[in-house]
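For this view, one protein chain was removed and the others were kept in their places.
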Amino acid sequence: MEAKKWHREYLERYQRLKEAGLPFFPNTVFKDTLVAFVIFALLAYLAWTKGAVLEEPADPTDNTYNPRPEWYFLFLFQALKLFPGHLEAVAAVVLPGMIVLGFILVPFLDRGPRRHPLTRPLGLGLGVVGLGVYCFLTWKGYSSPLTNPIVEKDPVILAGRRLYRDLKCSYCHKVSGKGGTAGPELDKVAGEETEAWLISHFKNPQQMSPGSTMPVLNLLDDEITSLVAYMKSFGVGSYTPEAPKLFAENCSACHMINKQGGDSGPDLSLIGSARDKNFLKKYVEDPSQMNPSSAMPGFQGQLTDTQIDDIARYLATLGQ
Amino acid sequence: MEKETGQDALKVSRRSFLGWAAGLMGAAIAAILGGSGFGYFISPAFKKREEDWVNLGRVDQIRLGVPTKAEFTVRKRDAWMTTERRSSAWILTSNGKDFTVFDPKCTHLGCPYRWDEATKKFLCPCHAAVFDVDGSVVKGPPPRPLDRYPVKVSSGRILILPLNEQRKT
Partner (left out) sequence: MRAWTWINERTGAGKIWEALFARKIPEAKGWVAWLYTLGSASLFVFTIQAVTGALLAMNYVPSPDHAHDSIRFIESQVFLGSFIRGLHHWGATFMVVLVALHMLRVYFMAAYKYPREATWLVGVVLFLLVMGFSFTGYLLPWDQKAYWATMVGANIAGQAPALGSYLAKILKGGEDLGAATLARFYSLHVLVLPMTIAVAILAHLFLVVWHGISEPPLKESNKGD
């Protein structure tokens, strides 16, 4: 009956405190509203400036992804690493289960009248240790290195790749060696074309490549933008080791690449970011048709077509 | 409460009858609604999966000794959608005749591991697990070696049965 006694005394004391207290409105309501206001301001700031991340669409086959849980579950993520093999169920199920069970049992295990934390050393200690372990595991999980390198991917290119799949382009075209043979192998040729050419080609294939059997797809402008970005992402086909040598023999008397070479012509270190391969090839063949005031000689006839092609591929990679 | 007279007793029994009847009807509704709702909710647990052998490609395209990731497309029903689900598997062979095909998910918690050519090991990005080339656990929390798909070779093609159940030892 001891317990009942302090229960009754508590209720009486609480009644006295309550009567001596302040009304809920406006005292408490003011504090609550002020806190809500501050929280809302912070929330709105974060929502406005940081927003919410949206990663690429779920891809069950992607094995380069680094799965990480939301930060408040990082402790569990970290704890899972500490339990090897057959004990994994302990970390995965038993540990969270124990935490919840602990929460439920708290009011049944601690039933005495004392409430101040300093008069309950066990409760205080458990709380502080639990909190400490949680923070420590969270920090460890947060700072643990990623196994896979993070690959930044351009969302426009990804949208293009999705579209490529949705439109079943691979029935006729090959990318990385996979796909049909009716059309050209896209990662070999498409990256070399200009964006304008690709856009026109997507709008009307026959106009750009007479005789092409590619259907007119009636794509929206932003779809074309995505597909063009995807095509451009293949880059230019690779150049041979001959190309830099050819450049050194024929061009570096006038042109500089990475501070090597003459300076009577323009520095070409970043030319690939401004011009594509087809433009460069035509320019090397005969500069006067592209730029009448150029002092550069044409190389058509001087070098073979393959060699000029090789140099153009090489130049197109510079600065990219 | 008033003392029970004969009439009151009758009333009480009438009242208790009404109480029981209401309780029974309520219980019946709860049982039928709750029971069927519960069954609806947990029904996926008892669904059988269809088994289909998947063609991974020609036998002679697999390099010897090095795990090769094979991506394959399975046309299958995903609830109301028919999807071409892209999936993958790791194929390993030492002689070009006997094949081992690994489930591409870590046996710990299902993360996608990858082959690291430098260390000649499979690495899992989630909880830093490491598997050897034969699928055995080298380091980390996985409870068992990499899962293997049933595999057979038929007219020069590798066929597998990509099952999803966790196969415990």
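Per-chain residue numbering starts at 1, and chain names A and B are given in the order in which the chains are listed.
In the analysis below, a contact is a pair of C-beta atoms (placed from the backbone, for glycine too) under 8 Å apart; a residue touches a chain by one contact, two chains touch by 3 or more.
Being a predicted model, the structure only gives us computed values, none of them experimental.
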| item | value |
| --- | --- |
| Selected from A:H7, A:K168 or A:K188 as touching the chain missing from the view | A:H7 |
| Sole contact to the chain not displayed, among A:L46, A:M98 or A:A274 | A:L46 |
| Per the touch definition above, residue among A:R114, A:K168 or A:K188 touching the missing chain | A:R114 |
| Touch criterion as defined above, residue of A:L82, A:V106, A:V129 or A:A182 at the omitted chain | A:V106 |
| Absent-chain interface as seen on chain A, which is shown | 6-7, 9-11, 13-14, 17-25, 28-29, 31-32, 34-36, 39-40, 42-44, 46-48, 50-60, 62, 65, 67-72, 88-89, 92-93, 100, 103-104, 106-108, 110-120, 123-124, 127, 131 |
| Hidden partner interface residues of chain B, rising order | 41-42, 44-45, 47, 49, 78-81, 83, 85, 109-112, 126, 164-166 |
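To be clear about the criterion, only the chains that are shown with their structure count from here on.
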| item | value |
| --- | --- |
| Separation of mean Cα positions, chain B and chain A [Å, integer] | 28 |
| Footprint of chain A on chain B - complex, ascending | 69, 71, 85-88, 104, 108-109, 111-114, 123-128, 137, 140-144 |
| Complex contact set, residues of chain A against chain B | 59-67, 77, 80-81, 83-86, 88, 92, 144, 146-148 |
